[in-house]
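A single structure is presented below for examination.
Missing here is one protein chain; the remaining ones are kept as they sit in the complex.
What follows is chain A.
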Amino acid sequence: MSGTYLGMPAFPEAAHDAVRNPTLRRNLRHATHTIRDKRARAVAELEDWAGLRAAAKAIKDRTLRHLDHYLVRLEQAVTAAGGTVHWAADAAEANRIVTALVKATGESEVVKVKSMATQETGLNEALEAEGIRAYETDLAELIVQLGDDRPTHILVPAIHRNRGEIRDIFAERMGRWGRPAPDGLTDRPADLAEAARLHLREKFLRAKVGVSGANFMVAETGTLVVVESEGNGRMCLTLPETLISVVGIEKVVPTWRDLEVFLQVLPRSSTAERMNPYTSMWTGTTDGDGPRAFHLVLLDNGRSDTLADEVGRQALRCIRCSACLNVCPVYERAGGHAYGSVYPGPIGAILTPQLRGTGSGLDASLPYASSLCGACYEVCPVAIDIPEVLVHLRERVVQGGEATRNGVRVRLRPAKGHAAERAAMRAARWALDHPAALRAGQRLAARTRRLHPRRLPGPGRAWSDTRDLPEVPAESFRDWWQRTRGGEAR
């Protein structure tokens, strides 16, 4: 189960199994409803939430418009503070850079702070292939790693697991990775946390290399920021001799004043806290304090291409709070694995097909993994109009169109497998644009209504498997109007 998400089935097939797993459904429902209710209360406390949201959106948009400028400024500041900046065009290049940096230290183990960027590049697997073991230290990431599993949530990667399942994973697997779980481990949260603490302490004290991501990078001073709840991240950031941070290029903010806005909207949106317990900030290297060497790997991996798309670029405003996942009725039923990406839920449905393209069956299915209910847009702290981008990407899937891949403007052809749908849509357009023909069809349907099947064939079959069909009435509204009002108005 571990490894990358490539080669997973398209969303509807993956969701098919998740929907039929009652434990998964119960775990997800409980967790998402609890956190969404808390988020709503935390946000309602602030009188100026709408203003904060607008400010967060505006800062991100302005930064993205001048991204080249702020990244150069960031590089200068990081370098001046004693760090080294590396530029990675894609996942493979990022992994090569990190692997080479670790090898140069002579170490074969690294400790990791939870990082979406390195999940995205599949860094752990790339390191493993070079004989380097990466230990996840975030509690939920630890559960996922020990369980030979994949994350299903941005903020709570093990949201699909309940306490009993976690106890079993700890008891069975911890010994293989280091210090075993204590005998007779119960599923009490405090006991589980203590088992993880003892297991991880060993890693923290031994590791010479730490690998992190970052929630934000402040261009003016070259400062990186990690926001977390457990303190494990801070251990990884301060104890090793070498720190390597892999960060998406969209995470830069110009100044500390801009950062102030995000440190308000992020915790409330993600964990429903007024302020998160640990906010770690580091700027280059300092003699006698923290890592001796600091490397920043700036990751593109499809972000520049996304930035080139006028509608789709708003996905780069995302601050990975996961509020959209917690409120999404589709995520709640399908679970995170169905999205086949490190970014699940509504944001994953618009971000992944832009970062990876819509070439695979899975990626082409993601823009359709939504009922367009709009709840994600409503809660998004940076006001990403996710439904708008979903429809935009659906158009790319079925009609093709202009897109940027690897910096080159290309004309995408429509994805395969939509020929019948396209023909139906064209026929429907013709009929709907010819009301006389439509009316003849309606009358025919009304006259033959007793003959209509109770079950539909083809793509409509799933509908009639679980729902009764509406009956065709004897008379359409149009005919009623003509019969009762005499003639047609205009």
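Here is the rule we go by: contacts are C-beta pairs under 8 Å (C-beta built on N, C-alpha and C of every residue); 3 or more make two chains touch, one makes a residue touch a chain; residues count from 1.
Throughout what follows, contacts and distances are computed from a predicted model.
Novice: The hidden chain: which UniProt name fits, "Cation acetate symporter", "Sugar ABC transporter permease", "Outer membrane lipoprotein carrier protein LolA" or "Fe-S oxidoreductase"?
Specialist: Checked against "Cation acetate symporter", "Sugar ABC transporter permease", "Outer membrane lipoprotein carrier protein LolA" or "Fe-S oxidoreductase": the hidden chain maps to "Fe-S oxidoreductase".
Novice: Taking the entire complex into account, which one of A:Leu74, A:Ile159 or A:Val397 touches the absent chain?
Specialist: Result: among the candidates, A:Val397 touches the missing chain.
Novice: Among A:Pro329, A:Gly359 or A:Gly407, single out the residue that touches the unshown chain.
Specialist: Counting the whole complex, the residue in contact with the absent chain is A:Pro329.
Novice: Hey, which chain A residues sit against the chain that's not shown?
Specialist: Interface residues of chain A facing the absent chain: 11-12, 15-16, 19-20, 25, 310, 329-330, 333-334, 367-375, 377-378, 388, 391, 393-399, 421-422, 425-426, 428-429, 432-433, 435, 438, 442, 445, 459-460, 462-463, 465-470, 472-473, 475-478, 480-481, 485, 488-490.
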